[in-house]
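Excerpt of the complex: some chains, original placement.
Note that the chains take the letters A, B and C in the order they are written out, and that residue 1 is the start of every chain.
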Amino acid sequence: MGDNWLRKPEWFWNQADGEPDIVHQWVRSLKEGETPGLILFGAPISRSSISVSGASLYPLEFRKMWKSFATYNLDENVDLSGFHVADAGDVAMHTTDIVTSHKRIETAAAYLSRHYPDSTLSMIGGDHSTTACAVRGIKETFPDETIGILQLDTHLDVRDPAELGPANGTPIRQLVDGGAVKGENIYNIGLHGYFNARPLIDYAKEHGINMVTLKQAREQGVTSAVGAALRRLAEKVDRIYVTVDMDVLDITQAPGVPASTPGGMTTIELFGSLIEIGKWKEVHYIDFVCLDPTKDSPVAETVKAGVYAWLQFVTGRVLGARKT
Amino acid sequence: MGDNWLRKPEWFWNQADGEPDIVHQWVRSLKEGETPGLILFGAPISRSSISVSGASLYPLEFRKMWKSFATYNLDENVDLSGFHVADAGDVAMHTTDIVTSHKRIETAAAYLSRHYPDSTLSMIGGDHSTTACAVRGIKETFPDETIGILQLDTHLDVRDPAELGPANGTPIRQLVDGGAVKGENIYNIGLHGYFNARPLIDYAKEHGINMVTLKQAREQGVTSAVGAALRRLAEKVDRIYVTVDMDVLDITQAPGVPASTPGGMTTIELFGSLIEIGKWKEVHYIDFVCLDPTKDSPVAETVKAGVYAWLQFVTGRVLGARKT
Amino acid sequence: MGDNWLRKPEWFWNQADGEPDIVHQWVRSLKEGETPGLILFGAPISRSSISVSGASLYPLEFRKMWKSFATYNLDENVDLSGFHVADAGDVAMHTTDIVTSHKRIETAAAYLSRHYPDSTLSMIGGDHSTTACAVRGIKETFPDETIGILQLDTHLDVRDPAELGPANGTPIRQLVDGGAVKGENIYNIGLHGYFNARPLIDYAKEHGINMVTLKQAREQGVTSAVGAALRRLAEKVDRIYVTVDMDVLDITQAPGVPASTPGGMTTIELFGSLIEIGKWKEVHYIDFVCLDPTKDSPVAETVKAGVYAWLQFVTGRVLGARKT
C-alpha cells in the first residue's frame, strides 16, 4: 500500500508545502538577519481586561484562520505572496503577574523595532493594554523621535490607571500621562453614541486629543477621514502607530468583540480604511486588539473579519510600495 | 479591616452614587408633584402575542442595560444628564386575565397623561397590543383633541380583533375601528417586502392609512421621510403618538425581535430617525414594543440597540428644546 | 361539541384553504399539460460538498418557510398570486452514489426544460455541484443553442474535477472543460477579497471568464452591474442561466452559508439584483445553492433571506411580464 493513503494529521503538515497561494503557506517564521516587509507578533494577554475577556486567545485563532484566506486580493488585483511577511511568534505571558507580562511586551517591541527598523511591525493582541506597552517599547528604541497615534476605537481608553492599574481601558492615558505621546498627536476615529462618560471626554479635551466622531467621518467618507488624519499626523510626527481596537466595529458585525456597540463602523468602512492606512509609509506600526474568539459567532465571523482587516493593511503596504 | 473591602452585592448599590455619567445613575424614580421632561413606564405583557413571546421581559432588561450607556452623546456633542427623566416603574400585569392587564395599561396612560401633561411619556413594551391601550388612555384624558400616529413598523398591525381578540397584530385596527384615531392620521414608515397579506393592505387603503414603504423612504432618506410625515401630521392633529415596533429593523440587526425580517431598516436609519422625532414638540408620546430579550443574541445586540434608540429620542428632545 | 375545536395537526392542513395570500397557499404542485410561469424543483444533495454541508436540507426548509411570506410585494406594489408557480417536488437522491444522484438531476433538468419549454425553471439546491448537472441537462434539450451563465458568487468554482470529482467547487470548470458553456459567456459578479487562490484566477483568465469584482460592481451600483452583464450576455447567447451561490452574501448577513465571507454582498444588493434579473426574458433558468439550514441562526435569518431572494426574482418576472 502506498504511503499516500496514510495522511499525517493536520499539525504535521509542512508549512512550506505547495505554492504560497494560501496565507498559512505564505507567512514564514522570522529569522535573524533578514528584513521582512512586515513582522507580526502576538501579545496574548487579556487578564488585564476590566471585564472577563478571552482576547488572549486571538493570536492563536488569528493564525489558525489563515488557511481560509488566499494571498490574492481580487478587488485590488494584487498578489500579496511576493511581499515578505514573517511571524515572530507570541510573547510569553506570565500566568498571574500582569506587570511582568506587560514589561515583556514592551521589551519585545523595543527589541523588534531596534533590530528590524525597516520592517513594519504588526502586533496581534490581546487586549488594549498591550498598546501602551508596545508604544513605550518603540519610544525606548527611538527616544528622540515623536510618535503619533491613529486610533480606530469606539472608546477613548483614557480611564485612570491610578484606579485600575494598567488595564485595558487606560492605554492612551498611560501614554499621555507618561509623556510617550502628546495628546495633540493622537487622532481617534470611530467615537460615537453613548460609550464615553463625560470625565473621559473632559480629559481628552484638556489634553488636546483629536476626536473625530463616526458621524463626522462618514460625512466625508471614513477612508477619506482616515487619510486626512494621517496627513496631519505625518506633518507633525516622525513615526505613526496605528491601533485598531476591533470594538470600533458595529456590534452586529463583530459579536466576538465584547465591547462593540450599536452604531459602530461597518466592516466595509474598516476594510477600506486599512488599505489607505497601509499606503502611508509613515505608518511603521499597527496593532489589532480586543477581539475575543470565545465570544465569536459559530461561523467565526469576527475572527474572519480580523484576518481580512489585517490583510487589507498588507494590501495597502503592497500598493503603497508599488506606487513609490 | 476597612469596610471598603467588603463590597455590597449589586442590588444594594445606591442608584444615587456618583455623578450621573451613566444612564442608570441619571434616571430617577418618578415623584409626585414634579414635572420631568420625560416619564418612562413599562407595560410588561406579551401573553397577548399571537406567537410565543418574551417581550414582557423587555422593560426589566432595558433598565438593566442602562449601566452600559453613558449620558453623553458624542456624535451630537450633548450631555443628556441635564434633562430630567423619571421612571414610573411598570404597570402590574395580571397573570392570566389579559383584558384586565390591558385595562390597567390604559388607566396608567390616562393617569400619567392627565397628571403630567407637560412631560413626554415613553412606554416600554411589551408587545404591540399595548399601543392600543396607551392611545385609548390618552384619548380619555384629551377627548376633544385629535391624535395622530407615526408608526415605524414592518407590518400594518390591522388584523381583526373580532377574530384574535386584542392581540399584538391588531392595535391599529382597534384604534381605527374604535374611533380613537382616523386612518388618515396614521403614517406607517418601514413597510417592505412580503409581510402583509393583501386583505390587510386593502383595509389600510380603505381607511386612508398612509403607507410609506421603506423603498420610498430610502429614496429621500429615511430621516427626511420621517420628518415629512411628522410635518403633515403636525398640520392635521393636536397630539402625535409615535410607536416604534422594533420589528421594523432588519433581521440581521435585530435577532431579538421575532417578527423582524430581511430587507428591514438598519439601526443607523432608525437611530437617525429618532433624533428627528425627538425634535418635534408635537410628539408627546412614544413607545418601543415587541423586543423579546429571550431571543436576543448572546451579546444582547438587540437590547443594546433598543436602549440606544430610546436615547436617540431623548437626544432629539434635548436638541429640540435647545433650539427653541 | 362542534368539530371546529378539534383542529387537525399542521400537516393535515389543506394547502388550498383560503385565498392564496400566503406563499404556501399560492404555489401548487406541478401537473402535466399545464404551462406555469415558473416551475421549481429541489436538488437536495450536499454530500458532494468538499466540507461537511447540510445544504441538502434546504429545499425542505425553503418550502416550510413559505408560510411566513405573503404574496403581496409592498415595495413594488404587486401581487404575485396571479402568476402561476408550480412545484415539481424534489429529485430523489441516492444515499451514497453521488454520480447517480447527479445524473438524476441532469435528467430532471432535461425533462423539465423539454416538456415545459415556456416555463422558467428554478432549481433549489443542494450545493453548487448541482448547477453543472442542471446546465448539462438543459444543453441536452437544446444542443444547438448557446448557453450563458450569470453567476453571483464569492468564488469562481473552477477547481479541478480531476482531483475532487464532481464536487461543489468545480461546476463552472466542469461546464467549461466539458464544452457546455464557453468561458467568455460566463459573468461572475460578487468576487471580492481573498477567497480565490491564484491558480483559479489564472484558469478564469485563460478561459475568458468575465470577472466583475464586488468593488467594481458597487462603483456603478450592483443592480446596474447585473443589468449590464445580462445585456452583454443577451447579445451573445440564446439562453441565460443564472446561478446564485448564496455565499455571495456577507457573512454577517448569511450565517447559514458556511462559505460566506466578510466583505460580501448585502441582502439589499442581492434583493435589488434579483428583481433586475427577473425582468430579463432571456433568463430562462435560475438556481439558488449552498444554503445550509443546519448552520443558520436561531431566527433562521438565512433561510428567510433565501425565500425573499427567490420571491424577488418572481417579482421581476411579473414586472417584466407586465412591461411587455
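Following the convention adopted for this analysis, contacts are C-beta pairs under 8 Å (C-beta built on N, C-alpha and C of every residue); 3 or more make two chains touch, one makes a residue touch a chain.
Because the structure is a prediction, the values reported are computed rather than measured.
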3 chains shown - copies of the sequence in the complete complex: 6
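Following the convention adopted for this analysis, only the chains that are shown with their structure count from here on.
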Chain centre separation in whole Å, for subunit C relative to subunit A (CA means): 39
For subunit C, residues contacting two or more additional chains: 252
Complex interface listing, subunit B residues touching subunit C: 191-199, 201, 211, 213-215, 250-252, 255, 258, 260-263, 295
Contact footprint of subunit B on subunit C as seen in their complex: 19, 21-23, 69-76, 79, 81, 252-253, 267-268, 271, 297-299, 301, 304-305, 308, 311
